[in-house]
Structures are given as structure tokens and as C-alpha cells.
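Here it is: the structure, laid out below.
Removed: one protein chain of the complex. Kept in place: all other protein chains.
Up next, chain A:
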Amino acid sequence: MMQEGLDDGPDFLSEEDRGPRAVNVDLQTDATLQVDISDALSERDKVKFTVHTKSTLPNFKQNEFSVVRQHEEFIWLHDSFVENEDYAGFIIPPAPPRPDFDASREKLQKLGEGEGSMTKEEFTKMKQELEAEYLAIFKKTVAMHEVFLCRVAAHPVLRKDLNFHVFLEYNQDLSVRGKNKKEKLEDFFKNVVKSADGVIVAGVKDVDDFFEHEKTFLLEYHNRVKDASIKSDRMIRSHKSAADDINRIASTLYTLGTQDSTDVCKFFLKVSELFEKTRKIEARVAADEDLKLADLLKYYLRESQAAKDLLYRRGRALVDYENANKALDKARAKNKDVLQAETTQQVCCQKFEKISESAKQELIDFKTRRVAAFRKNLVELAELELKHAKGNLQLLQSCLAVLKGDT
């Protein structure tokens, strides 16, 4: 992964950008199917992603092609996986979060309103800041959508899914509209039912030790990741606010310094520059923490939820299987509808076993992926922090020399 230089311009789709894709997942991309997001456009309310595919598979008409997709279409794809019974035994790659530029847009608006009350330099500086922030959010959302697609492409079964192929290839609008109010309400109730059911299902003790252990582990892990994710967000926010304050101090000092050209004012200008530099470093440290730590935690929050969902589905299947067994026994005892009970039982048994088999592998893969991703990110985080701290040391040394030098 490329290291960012101290004076990073906003180079949007440089090599640096490829990095985030591999950050959270350790993927083997093979030549048979490679998916990435080669471009993205941010319009008023939506973001348009250009999904680019390279494939040697015979299912596709061409070897390389691109389509434009929006966020809702990604969600549609994800939901189609979730609803597909055949995939009940897999950890469905978590859906990318909705692109959220509201906070950034609000800030830009406030800045526009407050334009009259600050000097031209201050205004330009703040505007640049906000634009950089906007760009950072933009890059992140692209990365997250890309990760989703790559996970699907890397999964041996999901990559063959027909909907996925349509998603990649069909170059017209998929006419997938977002859920309307009624559907959202239905979803809400479904979720309530599901979580209630989940509690019941989780209560059933599993025969298989492996799954029993996984259940308890995942529950605990998920909660702790959630907590860590929230706290890391808060920490990074304070860090960014402190950097913003330093920015304002630097600009006010600059204004003071430009009032005239006495020694005093020159001094202020120097100090203003110093603050400006320390701010850049602080902001960068915060941004790196955000990328390496916060995003990692957020991603695994979603993945662990997906793993929990898998366990839930298996648990549900187990309960269904046990119920079918009991029904079969009853039917045999009463000697009524035995055939029907037998077929139901067979179906349940098959479903359960199919899920169990793939679930075991999926969960083991999840563990491996998780460990690898954490390792990668933690190592990169440490390296970046070291780099910044050393850079900061140098900067401080030079500033001290300058300040002490002139008496």
C-alpha cells in the first residue's frame, strides 16, 4: 500500500485509492472475474459509480465492460442474496452504507452564510478544508462499495449468481427504486419479528460444540466491536475538532500579523505558519486513524452482524428440523399424515445439513479474514503514526530553532 506524503494533493483515483479495497478483506483476485469501481461522480443527491468488470468467464458477452450503478442498486443486489434460500448457509457480504454527505454539505452551507464575517483568506482556507473533507468522504464511500463487489466476486458460489451478472453487465438502469414507506414499515416489522425469533432460536442449545461456541463468541465480539467503533468515532471527531481550532487560530494570527509590518507582526506571521503546519499534521493523524482504525472496526461490525445472521438462519433451520422430527413422531404415533411428515422432515434435515456444512467453512474463513485484516491495518496504522510523529518531531525542531534564533 502506498504511503501518503505529507503534502498530499487530492489525487482522487491514484494508486493510493486501490489500497482501501484490500484493507478490510484479504482477497485473492483471480483473472476469471475482476471487479472494481473505476470512476464515480457525485451529483446533487446521488453518487454514480462506474462498475468495471474484467472477466474470462463465458457467461459474459464481452471480456471487459463497464456500467453505471447507484447505491440503491447495490442494496438491491445485497437484498437479493439475503432473500435467496440457497445462500442461507453463507455469510452474505454486508451491504455498503449509504453515501452520507449531509454533514459535509451542512458545513459548506454554513460557511457560505458566514462568508461576510471573515476575511478572504480565512474563507478560502476553510473552503479548501471542507472540500478536502468532502473528497475524503467520497473516497471512502467508493471504497466501501468496491469492497462489497469484490467480496461477492471472490466468493465461489455468489460470483455465479445471476443477479450479480445482471448487475455487472446490464447497461441500462435496473429500475430498482428505493423502498417506499410501506415497504420500509414492513421491513421494520420483519426485523422486530426476526430479533424476537432470534432470541428464541439462540436459546436452543446446539448439539455441535463448534457452533455453540461460535454463537457465544460472535455475540460478545459483535457487541464489543460496536462499542469500540462508537468510541473510536468519538475520539477521531475530537481530534478533528482540535485540528479545526488550530486552523482558526492560525488564520486569526495571520490577520493580526498582516495589520502592519512591524517586528511584532512578523512574529505573529511566523507563529501563524507554525500553527498551520502543526494543524496539517494533526489533521492527517486523525484522518489515518479514521481510515485504519475506525473503518476497520465499522466493517467488522457489519461482517460480524452478517455472521450472526448466518448463525441465526442455521439456528432457525435447526429448530425447524427438530420441530419436524417431533411432528413426525407424533404422526407416526397417531399413524396419520405420516408421509407428509416424513417429507417435511427430510426437507428440513437437508436444509439444516446443507447450511451447517457451509456455515462451518464460512465461519472459519471469517476468522482468517478478520485476523489478516486486523494485522494489516494495525501494522499500517503503527507505521503511519510513527511516520507522522517523526515528521512532527522534525517540524518542531525546525520551528524551535527559528523562534529561539531570533531574539
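Details
Basically, a residue touches a chain if its C-beta (ideal position, glycine included) is under 8 Å from a C-beta of that chain, and two chains touch if they have at least 3 such contacts; residues count from 1.
By our rule, contacts and distances are computed from a predicted model.
Candidate names were "2-oxoisovalerate dehydrogenase subunit beta, mitochondrial", "Sorting nexin-1", "Chaperonin Cpn60/TCP-1 family, groEL-like apical domain superfamily" or "NAD(P)H-quinone oxidoreductase subunit H, chloroplastic", and the UniProt protein name of the unshown chain is "Sorting nexin-1".
For the options A:V51, A:A95, A:M126 or A:V271, the residue in contact with the chain missing from this view is A:V271.
Residue in contact with the omitted chain (choice from A:N84, A:N163, A:N325 or A:N392): A:N392. The omitted chain makes contact with just one of the residues A:T50, A:T255 or A:Q305: A:T255.
Across A:A242, A:V319 or A:C349, the residue that sits in touch with the chain not pictured is A:A242. One chain of the complex is left out; on chain A, the residues touching it are 217, 220-221, 224-225, 227-228, 231-232, 234-235, 237-239, 241-242, 245-246, 248-249, 252-253, 255-256, 259, 262-265, 267, 271, 274, 278, 367, 371, 374-375, 378-379, 381-383, 385-386, 389-390, 392-393, 396-397, 399-400, 403-404.
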